[in-house]
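Shown here: the complex without one of its protein chains, the others still in place.
What follows is chain A.
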Amino acid sequence: MRLEKCWFCSSTIYPGHGIQFVRNDAKIFRFCRSKCHKNFKMKRNPRKVKWTKAYRRLHGKDMTQDATFEFERKRNRPERYDRNLTENTLKAIKVIDKVRSRREETHIKNRMKGKKSKITKEALKELDQQIHMIKAPGAMVKDASATTSAKVTVKVQHDTDENRMEE
């Protein structure tokens, strides 16, 4: 039994799922579900279809190079059954999965850095330019003269751990 990768979306194909298509030049295309199969029949290029792993890797959305990917390389030589080896492999798979997903998350987080400040900046700019959509220009002027922004300092008493009521 072997877990294959879908040719279109690169997800794992578990036994009993999907369709394999054998082309006349003996190249085998494996698909995980009919969605991928139908896209293939439509002659779509997975590198251009946004939800596939191929697109995400190509456009830098997902991690491309990492040491954890080396563990998952396809090996064609069958290994002789060794109980210790199997046990260690199963344990290693769990650890490697955890490490890889953690690294992928940090990759995406780094990619999204600065997004929040960008959004707030754009929102402020839009507010400046498009305020006439919300308030009439005349009302704005009247409001400005009425409210003189006098800064009031308010002392906030922080509850220290000792003073907080015990639960």
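By definition in this document, a contact is a pair of C-beta atoms (placed from the backbone, for glycine too) under 8 Å apart; a residue touches a chain by one contact, two chains touch by 3 or more; residues count from 1.
Keep this in mind: contacts and distances are computed from a predicted model.
J.: UniProt name of the unshown chain, from "50S ribosomal protein L14, chloroplastic", "Metaxin", "Pleckstrin homology domain-containing family J member 1" or "Zinc transporter 1"?
T.: Of "50S ribosomal protein L14, chloroplastic", "Metaxin", "Pleckstrin homology domain-containing family J member 1" or "Zinc transporter 1", the absent chain's UniProt record names it "50S ribosomal protein L14, chloroplastic".
J.: Where does chain A touch the missing chain, residue by residue?
T.: Touching the chain left out of view, chain A contributes residues 15-24.
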